[in-house]
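Read through the structure below, which is laid out as structure tokens, and then see the notes.
One chain of protein is taken out of this complex; the other chains stay put.
The chains carry the letters A and B, assigned in the order they are written, with residues numbered from 1 in each.
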Amino acid sequence: MRAFLAPLLGLLLLGGCSGMEPAPHCDMGRVSSQRDLVPGPAMIPGEPSPLKEMPLNSASIIDANIINKVHVRAITARRTATGTVEVVAQVVNCTDFPLNAEARTQFYDGALSPSEPASAWRRLALPARAVTGYHEFSIGAQTVEHYLIEMRETR
Amino acid sequence: MNRHPFTLLLTALLLLPFAADAQTVGGKVPPYQPPAKAAPPASAETGADLDRAARPDPFRRRDEVVLNFAESYAKGGRPRLAFYWNRQLTDTLTQWHSDSRTVSTARTTGATDGDYSLKQQRTTQTATETQRRTAGSADRDNPEETWEWEFQDGFVSPFLNANAEVMDRAAILRIMGAGAEDFDPRTVEVMALQTMSDLLVEVLVADSAKSGSGYELRARILDVRTGTILAMVNSRSLPEWRKDGQAVATARGFDLPDEDDDSFGPERHDQRYRATSSGFERGRKPPRIGDVARNLAYNVMIALTPRLENGPSPAPAALQPPVPVRTPAATEAKPAANDSALPLPDVEAKPLPAPVKPTSQAAAPAVPSDEPPMPRPTVQ
Partner (left out) sequence: MRRTHAAIAVIVAGLSLAACQQVDNTAGAPTVYIDPATSGPVKGVGIESQDIVGMTDQMMRDMLSQPRLTNAATPPSVIIDSEYFHNESSSRLNKNTITDRLRIGLNRAAAGRMQFVGRHYADMVAKERELKRQGTVDRGGLPAARAQKGGDYRLGGRITSLDSRDPRSGAMQRYSQIVFEMIDLETSEIVWSGIYEFAKSAQDDIIYR
């Protein structure tokens, strides 16, 4: 028991000595562990789909370069005054360096089919440790029921 | 085996926060509800003015002016109108003038002595005078011939429509001048005017950089018997030629007219838009010269109508026809044009008798002198 206590105490002391890190603190281990991929649409009824992807109404970081650098904090969807859908996502840059990312949104109808062409890539300048908003409007109104945001690093 | 359930429970507890902290999955799209239609912006304007008829063209045909003029013209005794196209009636009496002369004087004196004495003295004088035709006042720069045709057509046609008696200058000059070739054409001109016309319509065209069309017009109506100016129309003062002074919409907004801008000119009433591949473009072409001339004629008619309403003007008392006889005494005493300016009764055009030619002996009196008098200008 004493053999366990000594290194534990040492680690705690080390932690106390470390400087204060600016917020936000991104626990990427927890983020990745709880990433839940869902089966894609099955081509054959009754057969499980071989495709596993991000669930709808979510943001998927499709670039390995930034998957451990940014974190999509919250996504909301709302109807505009014309009935189109506006999705808003808050993207956190967890690094100490400014990043350039770009995102697009694909809107889907009730049958999980794309209701319109995917939006153009909208560039996001992500300042270090800052939260940046991303928003996109749908073209259609009545046909839009789901969305999927995709994000990658700007080349 | 006892520790196994504990481990599972611990793992589940550790995973719980993750499940509550789902980061990538967002909210669902709210169900669609048809939004209320946006009302059009409130405006008191009904847009009725969009359907109104187009504004009248200032250069349109105005038959009512012609009709009014025709009535007044009949009341005024149907005076004959002589049209002067771009020729100004000048105050120069003769067609020739001289501004220089060269006098060469030679004096020869000889004496011979002998049994008898003979004294001879001779003086020779030669005067050379350069004469040139007066220019710039009556004859003006003529515009292009086709331009002139269109202009004359536009100007004369309202008068012809009003059944006015329109005389041509060249024609009455030729008729009056037949057989009087030795006369100064200006004399013949006045004779022709006074015998074969009642009113002189003088239409002048002048180049003007300030005018949008590049020219200005002036029309003047003179009573040839009295010299009275009955009407005068200047294109600058015509409402159709004046700018409205309104702000002009440009790519930078509205441009107010420059205060120093005194430009003017005939403009199309509707500033027609032409359909082009890049949309509608405004046609800034000025109206046709025929329309402009007709508009000038209408304005002349309007100006003349009240004068004609008063009836024919009384003829002056002295009605002596100018005798086309030219004597040296008369020539030296006073210009013949003054006499001929007297009005004439209505005289039918007929060839005049051949005038008496001035005698050549009546030239400079041979008075020996160092400074000989100026010789009388000779007829061509």
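Some notes on this structure:
Following the convention adopted for this analysis, contacts are C-beta pairs under 8 Å (C-beta built on N, C-alpha and C of every residue); 3 or more make two chains touch, one makes a residue touch a chain.
Worth saying up front: this structure is predicted, and the values here are computed from it rather than measured.
Taking the complete complex into account, A:S119 is the one of A:S60, A:N93, A:Q106 or A:S119 that touches the chain left out. Mapped onto subunit A, the interface with the missing chain covers residues 80-84, 86, 116, 119-123, 136-140, 155. Residues of subunit B in contact with the chain left out of this view: 35, 37-41, 251, 275-280.
Note that in this section only the chains that are shown with their structure count from here on.
Contact residues of subunit B toward subunit A in the complex are 15, 17-19, 21-30, 32-35, 38. Of all residues in subunit A, only 30-31, 33-36, 54-55, 57-60, 71-79, 81-83, 85, 87, 89, 141-142, 144-147, 149 touch subunit B in the complex they form.
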